[in-house]
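Have a look at the structure below, then the notes.
All protein chains but one are shown at their positions in the complex.
Chain IDs A and B follow the sequence of writing; residue 1 opens each chain.
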Amino acid sequence: MSEAVDPVGNGAAQISVSQPAGTPMIEVTDLVKHFPIRSGVFIKRTIGHVKAVDGVSFAVHKGQTVALVGESGCGKSTTARAILRLIEPTSGRVELDGVDVTKLGKEKLRQARRDMQIIFQDPYASLNPRMTIRQILSEKYQLMGVAIKKSTISDLLDTVGLAEEYADRYPHEFSGGQRQRIGIARAIALNPKFVVLDEPVSALDVSIQAQIVNLLEDLQDELGLTYLFIAHDLSVVRHISDRVAVMYLGGIVEIADRDELFDRPHHPYTQALISAVPIPDPKLERIRETIVLRGDVPNPANPPSGCRFRTRCWKFEQLSEGERQRCIDERPALNPVSGSGHRAACHYAAVREVVRA
Amino acid sequence: MTETPDRDLRLPAETLMTEPIGEDVLPVEEDSAARPGKRRRNRGQLEDIWHRYKKNKLAMVGLIMVGLLILIAVLAPLISPYDPTQQNLLNTIEPPTADHWFGTDTLGRDVFSMMLYGLRLALLVGVGTMLGSLVIGVTVGAVAGYFGRGWDSLLMRVTDIFLAFPYLIGAIVIVRSIDPGQTEGAWPVAVALIILGWTTTARLMRGQVLSLRESEYVEAARSIGASPRRIVIRHVLPNAIAPVLVYAFTSIGVAVVAMASLSFLGVGVGIETPEWGQMISQGFKNFGVPNTSYLWIFPSIAIIITTLAFAFVSDGLRDSLDPKLR
Partner (left out) sequence: MASVDDLDIDLDSSAPLLEVRDLRVHFVTDRGVVKAVDGVSWMVNEGETLAIVGESGSGKSVSAMTILGLIQSPPATFPSGDIFLRGKSLMKMPEKQQRKLRGREIAMIFQDPLTALNPVFRVGDQIAEMVRNHQKVSKVVARRRALDLLGEVGIPNPAVRLNQYPHEFSGGMRQRAMIAMALANDPQVLLADEPTTALDVTVQAQIMALLVKLQEDRNTAIVLITHDLGVVASHADRINVMYAGRIVEAGTTDEIFYEPRHAYTFGLLSSLARMDHRRQERLTPIKGVPPSLANVPPGCPFHPRCRFATEACVVAVPRLETVSGNGHLAACVHSDQVGMANEERLAQ
């Protein structure tokens, strides 16, 4: 598909970056979540903090999808849960359609939940095994004080491609893909403004993933949903998102419009991450270069000084002694690297092509 | 892409994958939304549990045994050939005859009738203890588990204190202090057993709630604005209760044995009350006297049967309460 006739991808991406008109649907500013590490037998004392999310900022415009990608422990799921206040953020601001969610009192927050929803990764764990599908889907209406019409549940099931006659069955009677549809139905009931998709297809069989991805895209078009897509599978990210933020050890290291990020990655971690994803194309794989990083992700309770990625960074190894010192001493800011809202947090950011579209 | 099938080396997980509703029935095609198919009758939750329970033969035997025991206990006044408290000092320690099927005891009472009333008492105390422990244990465990932190520390320390009591000695002390003259019947025993018995239920419940609290469907309930109270009642309790109920049924047998032990040691109900432990104790006092072993053999068998019956039911419940097994 050429860029010129790609109205959703390219055109929309420009809106999210250069068009200041209108406020974003969701705007996250300097979000922080520290988990205390407690120790002691009788009286628990705080002996340190795991900095799961350490100053994250981004925005998602209406009808758009921003992907938050990274490996396990990078803080992407914590970020999503802190935005939804499923866990209480330590500090920072989250504005949903202009309202700061972090400041809402109990009842206001409860009402705001109607507008912000989440679809979970594991369709086996996210449905109460002792409730029927009808009970699971009705609960939200009851909680929000909205009357359920006779057709409500069947319409909802219809929207996600399930037949109404299964409404009175229990979750264990469905396959993974079918359960994920139920999870989606629960989330989109009552037309939320903003939906977090927490790895919604990674637990599903390969042949089912495409069904769910298509369903999510259709729903976005029909209902005008705004998505935050949490993922580690970059293939699906490239397909579904308008803008991508890459996280490493609690912070965003690079953020850009989708094609810009994949075609012109600037941060050495983004480059390694993209290069490590195998592409289902043997001839391409034979000539393609994989950047193999050393070691594992450091313990977030005790992250490296300066740039958090430097202990595994391939570029760090190529730097001179003097250049390295800067990585050790100074934490790089998320600075613009080129036009159109492309930012990277690296002192020595430079393009390296790792995948050719 | 993380497909994470369980690793069970005996029977590979993928072969056990919950069978999805046949696709001839359930449409998940891309474009057709609802296709009418044959409609399977929807079973309720209880019906499902019963369906699974039926498959376990031993559990069914247990259930029939429990049913019979309850029936006998209820009908005791009708079945008993004699008043179980009626003493006949002219006819003591008479081995089983046609008139007295199980013989008579040291006070000349009919052992068969005493057994029937003893069953009544055993079931009352057993079930009463179970219900009492369940209410206290589930409440304490659920509060400690769900609200955590201060509540958890406080309640669990209290639980530890009760748990530290030696069971039988603790029971003796409690019964003696409530009822020093042994005039109050069996309720002091039940109270003592509840005081000492709820702790296991509470710990079990807390563990369940702690793990369920982190489950995704509880998170999902919070995400649609459910209150803590609703989450506990609608989402946590129904899923946490299964292992607790399983334990509760076993604990009935434990309570029956405990009451008998107390009576055997001369604590609890007085000698005039027909009770199995008392009866065994009588038998032991005549130990070695020819033709008196029936005095302790019959009540001992009764205790074993009762304990086993509830253990079988408990075993069957463990499997049938799991909605993932069909």
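The definition used in the following text is that contacts are C-beta pairs under 8 Å (C-beta built on N, C-alpha and C of every residue); 3 or more make two chains touch, one makes a residue touch a chain.
In this text the structure is predicted, and so the values were computed from the model without any measurement.
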item	value
Touching residue (missing chain; options A:Ala272, A:Cys307, A:Cys327 or A:Ala344)	A:Ala272
Which of A:Ala59, A:Ile148, A:Leu319 or A:Val355 contacts the chain that the document leaves out	A:Val355
Hidden-chain contact residue, picked from the options A:Thr78, A:Gln121, A:Ser138 or A:Gln178	A:Gln178
Residue among A:Ile47, A:Val99, A:Val146 or A:Leu284 touching the omitted chain	A:Leu284
Hidden partner chain, residues of chain A it touches	1, 3, 6, 8-9, 71-72, 175, 177-178, 205-211, 213-214, 217, 232, 234-240, 258-259, 262, 272-286, 288, 290-293, 295-297, 355-357
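Simple rule for what comes next: only the chains that are shown with their structure count from here on.
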item	value
Chain centre separation (chain A, chain B; CA means) in Å	47
Complex contacts: residues of chain A adjacent to chain B	81, 84, 86, 109-111, 113-114, 117-118, 120-122, 125-132, 139-140, 143-144, 154, 157-159, 161-166, 168-170, 172-175, 177-178, 181, 183, 186, 202-206, 209, 211, 214, 233
Interface residues, chain B side, partner chain A - complex	1-4, 18, 20-21, 26-30, 33-37, 39, 42, 45, 48, 215-217, 219-227, 230, 234-235, 238-239, 323-324, 326
